[in-house]
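Excluded from the complex is one protein chain; the other protein chains are retained at their positions.
Coming up: subunit A.
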């Protein structure tokens, strides 16, 4: 297989000389219908660079790449600790950024068509379940907001009553009089 050449200069694109026998990196191809068929987008580890991807694609998959664009997608801050199913309050974390690389290839690649029938994946049940799950989530958030508002309203009313003199402030403790020795008969 002839070595890939740069489109601008026509020079042979050289690879690194360090041999890596057991790489652990996992790269994923993503579907990008808005891009021309000669371009492909990959999700790569953050440690990957353009030279790595070019080398990887050529030696593992035999894909010759001309030009590579890189984009690191910063993730939003999320509630709770990392990897928690139920996020705790007042704990925040930012998920690791996602690195995406778009390569320009020599030959076009067309993705396979979508399956006609999604029964094997139970798409209908899945969508129903996720819909109801989302509804429950929303309902829980609404309920929490409502209860918080109720509490705030009560507090506001109490404060107003105190200020207008409708109610008088009283300490919560009760005066039971002086202490009395109950068991006087016992001889020690």
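Please note the rule applied: a residue touches a chain if its C-beta (ideal position, glycine included) is under 8 Å from a C-beta of that chain, and two chains touch if they have at least 3 such contacts; residues count from 1.
Everything that follows uses one rule, which is that contacts and distances are computed from a predicted model.
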Chain excluded from display, named as in UniProt, from "Meiosis/spermiogenesis associated 1", "Large ribosomal subunit protein uL29m", "Exosome complex component RRP40" or "rRNA 2'-O-methyltransferase fibrillarin": "Large ribosomal subunit protein uL29m"
Residue of A:15, A:92, A:118 or A:133 in touch with the missing chain, whole complex considered: A:118
Touching the absent chain when the full complex is considered, from A:30, A:70 or A:154: A:30
Candidate in contact with the missing chain, chosen from A:86, A:110, A:174 or A:188: A:110
Footprint left on subunit A by the chain that the document does not show: 21-24, 26-31, 37, 40, 43, 57, 60-63, 105, 107-115, 118, 120-127
